[in-house]
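The next block holds one structure in the form of C-alpha cells; read it before the comments.
Missing here is one protein chain; the remaining ones are kept as they sit in the complex.
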Amino acid sequence: MTGPWAEALPWVIALPLVGAALTPAVAVRRPRAAGFWAWGVLLVTAVLAAGLVSELLARGPFSYELGGWPAAYGIELRFDHFSAWVLPLALLFVVIVPFSWRYLDHVMPDERRPPFYALLLLNAGGMIGFCVTGDLFNLFVFTEVVSLSSYALVAVGGRGLAAFAALKYLFIGAVSSLLMLFATAQLFVLTGSLNMAEVSLRLAEVGGGTAVMVAFAAYAVSFMVKAAMFPVHVWLPDAHAIAPSPVSAVLSGMVVKVGIVGMLRVYQIYYGAEVLELGAFNLALVWLGAVSIVMGAFFAIFQDDIKLMLAYSTISNIGYIVLGLGLASPYAVIGASVHVFNHALIKATLFLAAGSIIHQTGFRTLSDLRGVARAMPQTSAAMAIGAVSIVGLPPTAGFVCKWYIALGAFEANQAPFGFALVFGALFIFIYYIRMLNAFYFQKPVHAAVAQASETPWSMRGPVVLLASLCLILGVLGGIPLTFVEPAVLDLLPLWGP
Amino acid sequence: MRPWPLLLVLLVALPLVAGVATLPPHDAPDAPIHTQVGARYLERGVAETGMKNLVTAVLLNYRGFDTFIEVVVIFTALAAVLALPKGSAPVPKGSAPVPKGSAPVPKGSAPVPKGGPQAPEPAAGSAARAARAREEERPEVASDVPVSPVVRFVVRLLAPFIAMFAVAMLFRGHITPGGGFQAAAVFAAVFIALGLALGQARAARLVPVDWRPWLQGVAPLAFALVAWIGWRLTGAFLGYPSDDHTAQEAMGFVLEVAIAVGGGVILARVFLEMET
Amino acid sequence: MEVVDVRPILAPFVSFLCAGLVFGFGRSIFWRRFFTFLAAFIKVALVLSMLPGTLQGVVYVYQFVEFTPGIGIGFRADAYGMFFALVSSTLWVFTTIYAIGYMRGDRDRVRFFGFFALCVSTTVGVAFAENLLTFFLFYETLTLCTYPLVVHAETPEALRAGRIYLTYTLIGGGFALVGAVMTLNAAGTLTLAQPGILGLESGVATLAVIFLCLIIGFGVKAAIMPLHGWLPIAMVAPTPVSALLHAVAVVKVGAFGVTRVIYNVFGVELLQQLGFATPLALLAGFTIVAASTIALTQDHLKRRLAYSTISQLSYIVLGAALLTPLAATAAVLHIANQAFAKITMFFVVGAITRTTGKKYVSEIDGIAARMPWSMAAFTIASLSFVGVPLTAGFITKWYLALGALQADAWWFVLVLIASSLLNAGYFFPILHRAYFRPAKEPWPPLEPGRRFEMPKTLLIPIVICAAYVLLLGVTAEVPGMPFSVAQVAVEGFFAPPGIGP
Partner (left out) sequence: MLLFGLDLDYVAVVMLFCVGLYMLVAKSNLLKKLLGLNVMETAVFAFIVTAGMVEGGDPPIMVAGTSAPFASPIPHAMVLTGIVVAVSVTAVALALIVQIHAHFGTIEIDELKELP
C-alpha cells in the first residue's frame, strides 16, 4: 500500500551522499562551484523529502525493504511520523548553504571548499538516514557519518584551538558511539536480530533482565552525549562556538537532535516490548532536563562571546526537550518533539545572524559589538527575534513548545517542573537582554562596528527568511503538530505511568 | 596519579559486567544469534545470493546498504582530512595569546585582529592546479630521517608481491576470507610503505592527480550505480536479481573492485595529506 | 448573538501593518505620519463601526488559526472588549498627534513610532482576545514592544528602568502562563466568552493557585501593591510613552486582565462561593490609600502622577473584586475615565517639560499665566480624580460606592472618601502653585508667531481629552456613550452561566 513517492525513500539518503562523493570531481576546475552544487543537491533532496512527507500524510507510515529482502533479513527503511523531521532538516540545509557561499570568504581559501561542502552534504545525508532507518546497526553507521563529518566541520575554520575543540568532541563522541554499538550488539545477542521492529517483538518474548536494562542505559548515555545533556555537555560549547557560523547552525540546530531522535527510536523499541519499567528513568530525565536548563543558562550568563553564549543556550534548550520527553504526558512529548524542529529553526536564525555580524565587523564579543544594530538593522532585528524566540516568549516559535511542555507538566501532575520550565526560561532572557541592550541601546566602541555595512543578499536573505519563520510559526503553531501528534499518540499508550 | 579516572572506569565497568553476565552463553548453537536471522543466512544464503562466502553475502547483498554507508564513512574521513587547514603556522610557547575561536578577518575598514594564525591562506586559483603544484614541490624524501638502503631495497622488492596478495584477496574473496576492504587495506599498506621508503612524491605518482577526485569517490558511486541497476532490474534499491547468478556475481564484483580501489585511494590520500 | 466578522482581527492587524510600514518606509517623515494617521483613523473607524451592533447585543467573532488542538487564536468583540478597544484606539489618535509634536527633532523616531503602533496593535488584540491563550500572546507581546519605548533615551538610567520593567512584567507573564496552563488543565477550555469556565470540582487548592497565578500575572501590569515597583521607575521614558503606558496600554491591559479573570475565567458565582475576591478587594483598597499617600510626598511631577496611577488602577480592581453589578459598572467605566483624565495630565506635564524644562512640582509656581490652556485642562483632570460631580471621576466613585453598599462592604466607602481627600491633597497643591503663587523667575516668552502657549500638535490633544473628561461626566446616561457599552458588558458578566452575553 505505497504510492509512487515511497520509491524515493532510499534515494533521499543516497542523493546527498552520492552528491558528496561527486563534489570534489564537480568542482575540480572551479572550487566555488562546490557551493552551488551542494545547494542543488540539497534542493532536490528537499523535494524528495517533501514527496515522502506527502506520502506519509496521505497513507501513513510506510517501509522500504532494501534489496527486496523481507524486513528482518535485509535492512528496512521506515518512514514514520518522527521521520518527517527530514523535511525541515533538508529545508534548513537549503537555507544555510547559500549563507555559507559568501561567509566562507573569511574562513577558508577556495581550494578547500569542495571537501567542506562534501562534508555538509554527508552530514545532511547522514542525518536523513538516521531518521529513516529501521535497523539498529544501520543507525550506528549513520551516526558515524554524522559524527565524523561534524568533528571535521568544527575544525575547518581555525587552526589550533579549533582542532583541539574538534578533538575533544571526537573523543567524547567516539566513546558515545562505542556505547551505542555495544548496546546494539547486546540487543543483537539477546534477540538475534537488528531490525528495530523485530528486536522489539523478540524483546517482548525474551523478557526483561539486567542485560536489557544495561543496553537501554548504554543507549541512553550515548544519546545524551550526542544531545549534550548537562553532565556530558562539556564538548559542546567550544565546538559549536569555534566552528564557522553556518556549521554552528547545523551542529547546534540539527546534529544534537540526533541524540533526541535516537532516544525516541529506543523508546519505540522498549515501549513496544514493554519489558522495562521506565518510570524512574523518566524521572531522571526530567531532573536532568531541568538541571540542563538552569546550568546552560547559568554558564551562558557569564559569556561575552556571542557564539559561546548561543552554544550554551543549546544545552538549555536540549534540557527543555529532554524534560518534555521525561514528563511522558502527551502534551509534554508533543512539545518536546515540536521543539526539536523549532529550536533548529531558532538556533539557525541566531547563529546565522551572529555569523553575519562577525563576518561584517570582525568582532565577536558583546563589549566590542555595542551599537551594531544601527549599522546592520535587518540582521540585528533577526537576532532580536531569535533571542525572544529562544526564551519562549510569544509571539514566536519558541513559545509554542514552552506552552506545550508547561501544559504537559501540569497534565502529568509535575507542577514544580512546570514552574521551573516557565521561570527557567526567563532566567535565560537575562543574557539575551544584555545582548539586545548592547546591540541596540549602547554607543559603538569601534569604528568598524559603527561603519559596518549590511551583509550581501546571499547572507541576509537566509537570515531574514529564518527570522520571519520564527515569527510565523509562533502564530501558526499548529503546523508541526500535524506530524508530531500522530507519532506521539502512537507511542504514548505504551508509555510509562 | 589522579583517582578520578579509575573511579570513572569502575563506574563504567560494573554495569557493563552486569550487562554481559546475563547474556545467553555465546558458544551455544541455540543462542538467539544463531537461531534467528543468522540461521536463514546459513540455510539459504548461497542459493539466494550466489556467494559462497556468507560474510560477503551479508556484506554486499543482505546488508549491502550498511556497506554503502560504510564506504561513505571512509569517504567522510578523507573529506574531513582534506577540509582541514593545511600547512603549519606554529605558535611558539608564550607568544601572544591566540584569540578564542576562529576570529574572522574583517572586511573593509575593520581592524585586523591580532590572531595572525587564524588568517586565511591566499586563495590559490584552481584546486587541481594547486594540488599539482604542491606535489611538485614535495621533496623526494619527506622524512628527515634518512631511510636505510636495506629498507628501501626490501620494500621495493616486496611491494609487487604484497600488491599481488591484495589482488588475490580481492578476487578470491567470495570463497575465502577476504574481499574488497581487506584488499584496500593491503593496497594502502603497500602505498604507505613505498611512500616512506622512496619518498612521498614517487608514491604520489601512483595515484594521478587528475584521477583523484573520481577515484576517491568511486566506492560510493559504484554502490549508487549498482543500487540503481538493481532498482531497475528488481524494483528494489540495491536488489540483486535472485535467479541470475551471472548478474549477481557481476554486481558483486563491481562493488568489490570499487571498494578496493576507492578504499585504497582514500587511505593513501589520507596518508599523503598528513604532512606536518 | 454571535456574528462571524473579520473586523475584530482587522482592528489589531491595521496597526500591526502600520508598524511594518513605519519600520520599512519610516525614514521619510511624510510617510511615517501618513501611515500612522491612516492606521489610527482606520482603526477607530473599524471599532466604531462595530459599536451599534455591540449596543444591540451582537458579538463579533473571528477564529484565526488553531494553535493547539481545540484552542485557536481567536478574536471576539464583546461589549467589554469593545469598550476597551474604543478607549485605546481613540487615545491612540490623540497620543499620536501629541507624540509627533513632542518627539519633533528627537532621534530614532522610526523605532519609536513603529513600536508605538505595535503597542496599540497588541492592546486591541488583548481587548478582542477570545481566549486566555490569545490574551496571553498579546499580553506578552505588549511587554516586549514597550521595552524599546521605555529605554528610548538609551541612558544608563533608562536601561536600568527597562531592566526593572522587564523583570517585573516577564515574571508576571510567567505566572500568567502558568495560570493559563493550569486553567486549561482544570477547565479543558480557555474561552473568555462565558461568565466563568472553572468549577468547584477542580478543588479549592488548585483554584487558589490558579487565582493567585493569574492575579499576580495580570496584577503586575495593573500595579497592585506590592507589584507596582516598575511603574514609577519606568517614568524615564518619553512622556507620550508614559502616557501610553500609564493611561492606556500597559496598565489598562493589566486591569483588563484582572477583570477578565474575575468575571470570565472564575465567574461571579464561583468566586462568591470561594471568597477569593475579598482579599483582593482589601489589597486593592490598601493600594488605593497607600499609593495616594506616597504620591503626597513626591516632588517629581511624573512620579506623582505615577503613584496616582497606581492608586487609580486599584479602583478598577476593587470594582471588579466587589462582585456586584454596580461595582463592576464602575470598574469598567473607570478604564475610560481614568484613561482620559490621566492622559490629559501626562500630556500637560510633558508640555510643561517641553516648553519650560521644568519637571518638579516645586518649580512650576505661577505657570498658569504662561500656559493657561494646559493648566485648565489639568484642573479638569484633577477635579475628575477627586470625584467632583460633572466630571468623569464622579461617575466612577458614585457607582463604586453603590456597589460597595450593594456588597455590604460599607468600609470601602470610607476608602473612597479617604482616597478622594488624598487625591485632593496631592493635586490641589499643584493647582495652587500654578495659579496662585507668583513665578520665581519670568517664564520664557512665547515663540514669535505663535498664538498659543505651545505647538498645536501638543495642545489639541490636551484640550480634546480634557473636554472629553467633562463630556463623560455630564452625558453619562446618553445612549451610545461609554456608559451604555459598560452596561452591556456588565450584563454579560452577571448573566447566568451557559448563556453568553
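Read from first to last, the chains carry the letters A, B and C; within each, the first residue is number 1.
Note that in this section a contact is a pair of C-beta atoms (placed from the backbone, for glycine too) under 8 Å apart; a residue touches a chain by one contact, two chains touch by 3 or more.
The structure presented is a predicted model; accordingly, all values stated were derived computationally and were not measured.
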| item | value |
| --- | --- |
| Visible chains in contact with the missing one | A, B |
| Contacting the left-out chain in the complete assembly, out of A:F171, A:F302 or A:W457 | A:F171 |
| Interface with the unshown chain - residue positions in chain B | 1-2, 4-6, 8-9, 12-13, 16-17, 20-21, 23, 25-29, 31, 33-34, 37-38, 41-42, 45-46, 52-55, 57-59, 63, 66-67, 70-71, 73-74, 76-78, 80-81, 84-85, 88-94, 97-98, 117, 175-177, 181, 263, 267, 270, 273-274, 276 |
| Interface with the undisplayed chain - residues on chain A | 137, 141, 144, 148, 151-152, 155, 159-160, 163-164, 166-167, 170-171, 174-175, 177-178, 181-182, 185, 188-189, 194 |
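The rule is short, and it goes like this: only the chains that are shown with their structure count from here on.
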| item | value |
| --- | --- |
| Category of the chain touch graph - line, ring, star, complete, other | line |
| Centre-most chain [mean C-alpha coordinates] | A |
| Interface ranked first by C-beta contact pairs | A-B |
| Relative to chain A, chain with the most remote C-alpha centre | C |
| Whole-Å gap between the CA centroids of chain A and chain B | 27 |
| Euclidean distance of C-alpha centroids - chain A vs chain C, Å | 43 |
| Rounded Å distance, chain B centre to chain C centre (Cα mean) | 70 |
| Residues of chain C touching at least two other chains | none |
| For chain B, residues that touch 2 or more chains besides their own | none |
| Chain B to chain A touching residues, read off their complex | 15-16, 18-24, 26, 31-38, 40-41, 61-66, 68-70, 72-73, 75-86, 89, 91, 98, 100-113, 117-118, 120-128, 130-131, 212-214, 216-217, 220-221, 224, 227, 230, 234-240, 242 |
| Chain C residues touching chain A - in the complex, by the definition given at the top | 64-69, 73, 133, 136-137, 140-141, 143-144, 148, 151, 154, 158-159, 162-163, 166, 170-171, 173-174, 177-178, 181-182, 184-185 |
| Contact set on chain A toward chain C in their complex | 388, 393-395, 399-400, 402-404, 406-407, 409-411, 415, 418-419, 422-423, 425-426, 429, 433, 437, 440-442, 475-478, 481, 485 |
